[in-house]
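Quick one: this structure, given as structure tokens, is what I'll be asking you about.
Up next is chain A:
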Amino acid sequence: MIPQQPVYLEDKVDEIRQSGRLDYRSQALPTWCPGCGYYSVTEGLANALNDLQAPKENTVVVSGIGCASRFPFFMDTYGFHTLHGRALPVATGIKVANEKLTVVAIGGDGDGFAIGGGHIPHTARRNVDITYILFDNGIYGLTKGQVSPTSAIGFTTPTSPFANRDAPLNPLLMLLSYGASWVGQAYAGWSHHLADLIRQALEHRGFSYLHVLSPCVTFDKTDRTYQNLDLAVRELDTDHDSSDLALAMQAATDTSTPALGLYYTSQRETLGQALDQVALRAGAAAESASLG
Partner candidate 1 sequence: MPSSMHHVVLGHGIAGNHAASVIREREPDSRITIVSAGALLFYNRYDLPDVFRGRHQWVDYLVHPPEYYESQNIALRRKTRVVELDTQTQTLSLAHRETLHYDKLLIATGGRAYIPERLLDNTDLMNNFHNFRVAMQTQRSVRKNGTVIMLGGDVMGLDLARTIIAAGHRVIVALDNRTFWPHEVAQNERPRYLQALENMGLDVRDHGRVDHIEVGNSKGPARRVLFEDGSEIRGDIVMPFFGLVPAVDFLATSGIDMERGILVSPQLQTARDNIWAAGDVCQIWSTTSNAYRFYYGYRNVKMMGEVAAYNMTGEQSAFESTVDETLEVTSKGTLHSPFWEFD
Partner candidate 2 sequence: MGNERVRREYLSEDQDLSQQQYFGERIVTTVRFSTDPRDIGWVRENVPCQAACPADTNIPGYIRTIVEGRYGRSYELNRIANILPGVLGRICSRPCEPVCRHGWPGNGKPVSICHLKRSAATLKTESHRISEHLYTPTSRRVAIVGGGPAGIAAAHDLSILGHSVTIYEREARAGGMLRYGIPRFRLPRGMLDIEVQNATRMGVTVQTGVTIGTNEDEVPLSDLLNQFDAVLLATGCMAAMPLPLRDQNTDQDLVAQLPNAEYGLDFLLDLHRGKTKTVGQRVAVVGAGFTALDCARVARRLGAEAVSIHIRTSENYIPVMDEEILEAKREGIPIRGLRTPVALQIDDNGVGTGICFVQNRLGGWRASGRREAIPIPGSEFTEPFDTLLVAIGQRTVNDYLDVPVELDRWSNIRIGEDDMTSVKGLFATGDFVSGASTVIEAIGHGRETAVKLDSWLMGRVRQHKVVRIEPVDKPVRERQFDFIERQNMPTAAVADRFGRMNTEVEQGLDADHSLAEAKRCYLCYLKYEIDVDNCIYCRACIEVAPRDCIKLVKGVAINDDGTYGELDETGVWRDAAAIWVDNDECIRCGACYKVCPTRCISITKNEIITQDI
């Protein structure tokens, strides 16, 4: 039992209210299962946006289908609830239309890597300046607990009654190889750490991918539980160099004791910048033509 400094409710409550982080919340209470990691993400995103003083009206949260689909409803920001697996292209469209917006796409592992799997490589490749928070609980929550692309081998669900035999994806490795310019991993149980990474991801210019490990408290009581994750997760080595892709990929291969933190970050042209460049070149070409 870790000793606590005395907590006096009214002091704490004032502190929280003054911090302003509550302003990013909706009126309605979230309807996720009690204990769901999405609460951690909601808190984390609210805190991060608050830390960055991101104006609510300039923030858009986009979701697909799955337990994440309701996410925008629980944030007091602009939100877009799209179709299964189609969150990223919608988010791209929004960003291209207005570079000033802070765009956050959020979805689960099924939404992102199964039906939507085709979209991730391209969004990463183009380095669209959005943040994609992928909530990985290794299961289909909304359809009541079938295996997902990140389910462990041997995971038994209604659709894998004799244990899942398909090897799970390694999302971090995928994203690193797809060329995502910011890749991090967090865990719903480490709420403060999560919030901290979300803030960094939002600050990054370019496609930032934050992989959030979480249990499904309702449909996975055995495998990926808070208890098990608590024991499994660790922090990235203190000497980790997040500019070294090889090192990042090396770290990403450890799936048994997942390391949390910022794996890799680099600065390169975003889609927005590229479009600006195209516009510049076109402009320049027109000018030289008139001189000649």
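Candidate entries met the following condition: all candidates are chains of the complex that A comes from, given by their letters.
Here is the rule we use: a contact is a pair of C-beta atoms (placed from the backbone, for glycine too) under 8 Å apart; a residue touches a chain by one contact, two chains touch by 3 or more; residues count from 1.
Predicted model, so just to flag it, every value in this text is computed and none were measured.
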Chain touching chain A (counting every copy) in this complex, out of 1 or 2: 2
Residues on chain A engaged by candidate 2 in the complex (per definition of touch): 1-10, 12-14, 16-17, 22-23, 25-30, 32, 34-37, 39-40, 42-43, 74, 76, 188-193, 215, 217, 226, 230-234
